[in-house]
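Selected chains only, in their assembly positions.
A, B and C are the chain letters, set down in written order, and residue numbers restart from 1 in every chain.
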Amino acid sequence: MELGLVGLGRMGGNMRERIRAAGHTVVGYALDPDVTDVPTLAELVSRLSAPRAVWVMVPSGEPTRATIAELAELLEPGDVVVDGGNSRFTDDAKHAELLAAKNIGYVDCGVSGGVWGRENGYGLMVGGDASDVERLIPIFDALRPEGDRDEGFVHAGGVGAGHYAKMVHNGIEYGLMQAYAEGFELLEASDVVSDVEGVLKAWSKGTVVRSWLLDLLVDALEDDPGLSKLTGYVDDSGEGRWTVEEAIRLSVPAPVITAALFARFASRQDDSPAMRAVAALRQQFGGHAIRA
Amino acid sequence: MELGLVGLGRMGGNMRERIRAAGHTVVGYALDPDVTDVPTLAELVSRLSAPRAVWVMVPSGEPTRATIAELAELLEPGDVVVDGGNSRFTDDAKHAELLAAKNIGYVDCGVSGGVWGRENGYGLMVGGDASDVERLIPIFDALRPEGDRDEGFVHAGGVGAGHYAKMVHNGIEYGLMQAYAEGFELLEASDVVSDVEGVLKAWSKGTVVRSWLLDLLVDALEDDPGLSKLTGYVDDSGEGRWTVEEAIRLSVPAPVITAALFARFASRQDDSPAMRAVAALRQQFGGHAIRA
Amino acid sequence: MELGLVGLGRMGGNMRERIRAAGHTVVGYALDPDVTDVPTLAELVSRLSAPRAVWVMVPSGEPTRATIAELAELLEPGDVVVDGGNSRFTDDAKHAELLAAKNIGYVDCGVSGGVWGRENGYGLMVGGDASDVERLIPIFDALRPEGDRDEGFVHAGGVGAGHYAKMVHNGIEYGLMQAYAEGFELLEASDVVSDVEGVLKAWSKGTVVRSWLLDLLVDALEDDPGLSKLTGYVDDSGEGRWTVEEAIRLSVPAPVITAALFARFASRQDDSPAMRAVAALRQQFGGHAIRA
């Protein structure tokens, strides 16, 4: 089938190739003239036969909102838009409403797999009306990993459910990474184990902790034993925060995911104001030494 | 080669079969007359040709200590003992010393893989002298998963390193399980996602969070959607506690692993004394309602 | 001076008495005919001389919003409204804007002290324009504890700053209570200390942990040793959630305040879905016993 694809960055560019490799027609649009297939979004729309399907793969927030608003002007009743970016699930209802006013369908799709997705396929979590989702199955099948559809794809619920599932996926991801990271630090800190890299690699098969993330950590340690070329500074792109906010909203204890989020925050601080306060208190009551 | 195997429970029994399937001779000993190959530990020793190798696979603590002490009496110089149970790494030096006094070698081996190990192979983390470890390679090769040796086996360091690596492995395991569990609870609590089981299954391939533990959770949810047949009561067998104790000893922050451990503790409380204190305080200062 | 006071519940009723005891005139309004001074809000307004000051002390959210909207209709340019309830600081800008459109001033005031405030005085944190705050100083002086004004009162900043400071105050309060609560549980759990109530009482003077909350816990333990008449079920009224949400917004690690919040969430669960998932996983990989 034909697909318009807006956004050809690290994710979108790879997805274009994977969809084309499956035999579909992709008209890609990006600001970068070196990668775009068409000069304008209008031209992208005009190149597709109705009913059209346009996949938006741009940064969440304003870029996604602006793109969908523009598509609302350009598309026609019966077309469908997919937001495959990392939008907050609360944005989806607004996008769906905007498009529904023009009888344009809307599907949100959480996409996992990172730079490996082109080769391995992407895990897809989809929200929206069944009729809209159905039309896009050929594209979903092209993007997802080979094998049974339900092992790499889910129609999780109505509008917003795809991004919601992706948000929780990323919250879990924070916790998983932090768990391995704490174990790694402990092995490094102790002198009992002399082959830390070897231990992590030996966990690759047969153990309870084997996973794709572990495989990646083993790869990273082979490239850079001790990870000495890196600094322990970790950004976040929002999903972890949203997950904790949802946990708070729903009164769900989420100590592990939250601890992983806070560890990232702390990693970005050169000096902690809170710990200055604790140091000040210890000096006040105990005359304990402080560091100026 | 020949191996004596003491302890034929859920783990030891399966290991006997896997080692035998690889063509080795295993003489197993257990208290249960229905599963043991020999009536006494002395008989097990006498059935093996020197230099002997005896694998101990009994509960950690007193059972392991007693078995090793008995083996110290029965074995001869040049023999080697493997503790494959979940002993605390601090026990290993004592066991090694006891045996070294009789010129008997000692190797500690952390074994991961649970009830699936018989089929998939076990992940092995080994500590001890190189000469002792070398002699046992045929057994380790029989137990570990197929493929490259270093993806399912490591000689992690001197005596204690194997159990240390296994301890950290289990600490990580606590964190991983809790991360998935929090995500599961959040998905269940929200009404945005209507197909929670489907979402977890769709993470099986292509996603960043794919792992063997996820596969098991998917299996559990297929058997019992919503996990309604279970109670949220979780025991622990010690390694998580030891991991946190090591983190404290080495001044390593381990918030995720510790949160997972405390979540287990809390799961076993019918009523929390701490939360009674908080409720009492709120009643005292604010006249907030309490539950009797 | 004269003050209109809307809301005469546990907090408002006590405040009316404390302000009157300081020699001011308070016209109180509440829905309950047994406690109200006037039958309607319009009557309250008509009883006050311009420029009027009206203090709103009703539940946060819709009740506060509705009251302020009604006052915006009834009051005149030059009057001032104080929101002394537990509103989220983000509501303050909306209330201020609504009133400013009619040239009515707005001040937000966080009030701490609970049921003890009538006797001890209330801690006050105020946000708003200096001119509005100045006019209300006689009322603030009546409400705050005796002694230096800056030890029980602060003009913390512009509109919203008072509720913001109160929000953080309550977040800290969660952490403090949980710290004492964990210590209490530990003392109860151990058999080393035989006089737990005595230990807490002995902390009342001279120690680093002495505080008003500790005094309240000692009182509670004198009334009910072991706190056996209570259930460990703890509600929350929102400020703790908002504090953590702000920590997330500002990338500030807040592990202690968040742990205290999650402990409350967990206290309300009869059975934890997350721990069912962990139990299911342990059963899957290890054949560990579960509780049905």
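FYI, a residue touches a chain if its C-beta (ideal position, glycine included) is under 8 Å from a C-beta of that chain, and two chains touch if they have at least 3 such contacts.
All figures in this text were calculated on a predicted structure; none of them were measured in a lab.
**Student:** Of how many identical copies is the complete assembly built, when 3 are given in place?
**Tutor:** Every protein chain is the same sequence, and there are 4 of them overall.
Methods note: only the chains that are shown with their structure count from here on.
**Student:** Among line, ring, star, complete and other, which best matches the way these chains touch?
**Tutor:** complete
**Student:** Compute the centre of every chain as the mean of its C-alpha atoms, then state which one is farthest from the centre of chain C.
**Tutor:** B
**Student:** Mind having a look at which chain is the central one, using mean CA positions?
**Tutor:** A
**Student:** Enter the angle, 0 to 180° in steps of 5, of the rotation superposing CA atoms of chain A on those of chain B.
**Tutor:** 180
**Student:** For chain B versus chain C, what separation do you get between their C-alpha means, in angstrom?
**Tutor:** 47
**Student:** Taking each chain's centre as its mean C-alpha position, how far apart are chain A and chain B in Å?
**Tutor:** Their C-alpha centroids are separated by 32 Å.
**Student:** What positions in chain A touch 2 or more of the other chains?
**Tutor:** 208, 251-255, 259, 262-263
**Student:** Please name which positions on chain C make contact with chain B in the complex.
**Tutor:** Within the complex, chain C touches chain B at residues 10, 114-116, 177-178, 180-182, 184-185, 188-189, 213, 216-217, 219-221, 224, 227, 229-235, 255, 263-264, 266-267, 269, 271-292.
**Student:** Going by the contact rule at the top, pick out the chain C residues touching chain A in the complex.
**Tutor:** For chain C paired with chain A, touching residues are 208, 241, 244-245, 248, 251-255, 258-259, 261-263, 265-266, 268-269, 272, 274, 285.
**Student:** Which residues of chain B touch chain A in the complex?
**Tutor:** 89, 112-114, 117, 120-125, 127, 144-145, 147, 150-158, 160-161, 164-165, 168-176, 178-180, 182-183, 185-187, 189-190, 192-195, 198-199, 201-214, 243, 246-247, 250-257, 259-260, 262-263
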